[in-house]
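Note that one protein chain is taken out, while the other chains of the complex remain in position.
Moving on to subunit A:
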Amino acid sequence: RASKYCDETGNWFRHPESNRTWSNYTLCNSFTSEKLKMAFILYYMAIVGHALSITSLLISLAIFFYFKSLSCQRITLHKNLFFSYVLNSMFTIAHLIIVVPNPGLVKRDPVSCKVLQFFHQYMLGCNYFWMLCEGIYLHTLIVVAVFAEEQRLHWYYLLGWGFPLVPASIHAVARAKYFNDNCWMSVDTHLLYIVHGPVMAALLVNFFFLLNIVRVLVTKLRDTHRAESNMYMKAVRATLILVPLLGIQFVIIPWRPENRLAGEIYDYIMHILMHYQGLLVATIFCFFNGEVQGALKRQWTQYKTQWGQRRREHCSTRSTSYTATSITEVPVYLYHHDSNNEQLNGRYVDDSELVALKSGETSA
C-alpha cells in the first residue's frame, strides 16, 4: 500500500533528508523477507510431497504387478491411475527444479518450457479423468450391470489417456494467442479454467456417480446380494473418500483470505492437498486395501516359513553329510522317495542338495 501525504497548506509531504516531495512506498516490501522464507518452505514442501508420492506410488505399482492374484479390472484401472500420478509428479518436479528457480531461463522463454507446461496440464487432466474412469467403472459394475465382471476397457483408456489432450491443447492455443507470458507461468489468468473447468466437471460427475452407487447399494441390494454388496461397499468407500479430498482444493482455490496469518495457513493447506495427493491415493487404494494387506501378509508368512525351514534343514544336512561320506552306495531313488513330502517344498530342495553332495563324494 503506497501513500502520499498532503498537509493543510496544500503542499505534498517532503522527506526530511532529501527535501524532495516523497511518496511512502515502504509498506510495499515490508514483509518481503518473511514472504521469501515462506515461499522457500512451500517450495521444498512441494518437492518433498511429490518425491514421497512417486515413491509410494512406485511401491504400490510393484505390489500390484507382483501379486498376480490381485489382478482384476479394477486393479488395472488403479495401475493406470497410479501411473498417471507418477508422470504428473515427475513433470511437476521437473518444472519446480528446472524452471522455477531459474529466472534467466524464464526470461529467455524457450519453447521447451512451454511444452513442459503443456504436458503438465495434460497430466493434471489425466489424473482427474482416471479418477472419473474409476467412478464410471464402479457405477457400471454396480448400478447398471449388477456385478457382471468383464467390461471392455477401451473406452476407459480413451477417456483417461486420450481425452485430456483436448483441454490441454485448447489451453495451449488460447495461451499462445491471448496471454503469451514467459513460460506460461502466470496463474493470474482465467485461461487456466480451460483445463480446470473440465477437471471440476469430472470431479462433480464422479461425485454424483458415487452417491448414486451408495444409494443403490444401500437400498436395493441390501437384502438380495448381501455379501457382495458389502464387498462393493468397501470398494466404493475408498473412492468416495478420495473424490471430495481431491476436489476440495478446486472449490477453495478462489478464496484466499486477505489476512496475512490466515493466508499463510491457507497456503500450507492448499500445498498439502495439491502436492501430497499421490501419497494419499497410493495409501487409500493400495496400502489400506484389505486384499492387498492379506496378500502381503501371506507372502510374508511364506517367506518366514521358508527361511525358518531352510535354516533348520541347513543345520540338519550338516550333521547327515558327515555320516553320508561313510556310506558308499546308496540308491538315489531312496532319497527321492523319502523326501516326497509335499508340505514344505524347501525340504525337497535340501534333499536334492544332499543327493548332489552324496554323488559328489562318491565321484570324488
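As a convention for this text, a contact is a pair of C-beta atoms (placed from the backbone, for glycine too) under 8 Å apart; a residue touches a chain by one contact, two chains touch by 3 or more; residues count from 1.
In this text, contacts and distances are computed from a predicted model.
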In UniProt, out of "Cell cycle control protein", "C2H2-type domain-containing protein", "mannose-1-phosphate guanylyltransferase" or "Receptor activity-modifying protein 1", the chain dropped from the view is recorded as "Receptor activity-modifying protein 1"
Checked against the full complex, the residue among A:M38, A:I170, A:I241 or A:L296 that touches the missing chain is A:I170
Filtering A:I136, A:L279 or A:V292 for touch with the omitted chain leaves A:I136
Out of A:S3, A:S30, A:S186 or A:Q302, only one touches the absent chain, namely A:S186
Of A:I75, A:L124 or A:A202, the residue that touches the missing chain is A:A202
Missing-chain contacts on subunit A, rising order, are 19-21, 132-133, 136-137, 139-140, 144-146, 148, 151-152, 155-156, 158-159, 163, 166-167, 170, 174, 178-181, 186, 189-191, 193-195, 197-198, 201-202, 205
